[in-house]
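Taken from a larger complex, these chains appear in their original positions, while the remainder are omitted.
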Amino acid sequence: MRSIFYLLDVAPYGSEKAFGLLNAAVVSIGMKVIVGLYADGVYLALAGQESRALGVPNLSDIIYAYPEIEVLAHEPSLVERGLFNRELIERIELVDEELFLEEILTSESIVLL
Amino acid sequence: MNGGELLDDSENTTRDVFLLTKPPKSDRAKICLRLAALSKNAILYLAGDGVYNLLGDAIEALPSARIFACKEDLEARGVQPGRIAETHCDFYDILVEEMMLDGNRIYTF
Amino acid sequence: MKTLTIILTDGPYISEYAEIACRIARAALKKHQVNIFLYLDAVHIPKEGQAPAFFANVGDLFRGLARDGARIEACPRCANARGYHEAEGVCEDYLPGIKITSLYNLAQMLQEADRVVALSR
């Protein structure tokens, strides 16, 4: 494989999946890596995450630390959850349904955890 | 506000305590909020991914319900609570105090 | 004093429910009896030797609850399936204070409970 699309469809922090997916994306940087936020995964795009008091890793820090990873958020999922006009992590690119699906189809593999 | 003050405005009625830990699009959040809307005296406690219900309009339909949210969970997720929720550091102490009170009930989703 | 029974079905780390349960149990133990039944994947919670690098040690949290008086039991069907076995009342793989008992004990824990909280993904 030369390219991987990691699809995150569950909310961050409530489960280990977002953390696990970002870690897998980080070690995959030798390939072209896209992280696609879809369904409840788009909550990861919210700005201002501060997880110190909860005692868990800050997931937005991981996104900032690895600019090699392209992070896309599925716009219809954001809109449905009332996030479209919220402050979001700048580094995350909002893409419409068509482009989001296109990016999946043009990656060589898709991984959901 | 602590658990004791919480009781002062309870008018001696029993309460249905709803603990919601799921985001708004989940089937569990939906049935939880429908039950809370049916209850005559619901209080909603949001923890974990349940705090995402403060974004969007899922809980706006909840009439006169009092809503509490766990501060650490809000902060971690970058959720601004808005005007309807009261956030607490001692969220679990208040939740447990309230759910264990005589006559009260707890529904967990 | 009332009795609170908590039912868990997720293992540690994969979700935050073991930790949420622990916070509820901690608060309840101040005044009440706390029973915890570990069902399905939650039978992994008392495994010895947990060493998480980024999260609180869930095994330690539950050992602490047991030490402070919580009654914590695991389902034998779920535990045996997953490789946890009890011999002469002791499961070598498990942290002290947590036992593999019987699904009928879940029914008993429910029957004697004033409040029931089930937490799962």
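For reference, chains read A, B and C in written order, and residue numbers begin at 1 within each chain.
One rule holds in what follows: a residue touches a chain if its C-beta (ideal position, glycine included) is under 8 Å from a C-beta of that chain, and two chains touch if they have at least 3 such contacts.
Predicted model only: the values in this text are computed from it and were never measured.
Asker: Counting the whole structure file, what are the per-label copy numbers?
Answerer: A x2, B x2, C x2
Rule of thumb we're sticking to: only the chains that are shown with their structure count from here on.
Asker: Looking only at C-beta pairs in contact, point me to the busier pair out of A-C and B-C.
Answerer: B-C
Asker: How many angstrom lie between the CA centroids of chain A and chain B, rounded to a whole number?
Answerer: About 28 Å separates the centre of chain A from that of chain B.
Asker: What is the distance in Å between the mean C-alpha positions of chain A and chain C?
Answerer: 33
Asker: Averaged over CA atoms, how far is the centre of chain B from the centre of chain C? Could you give it in whole Å?
Answerer: So the centre of chain B lies 25 Å away from the centre of chain C.
Asker: Specify, in ascending order, the residues of chain C that touch 2 or more different other chains.
Answerer: 16
Asker: What residues in chain B touch two or more of the other chains?
Answerer: In chain B, 21, 48 touch at least two other chains.
Asker: Note which residues of chain A are touching chain C in the complex, please.
Answerer: 13-17, 19, 55-57
Asker: Of all residues in chain C, which touch chain B in the complex?
Answerer: 2, 4, 16-17, 20, 23-24, 26-28, 31-32, 114-119
Asker: For a test of understanding, state which residues of chain A touch chain B in their complex under the given definition.
Answerer: Answer in residue numbers: 11-14, 39-40, 43, 46-54, 56, 58, 60, 80-83, 86.
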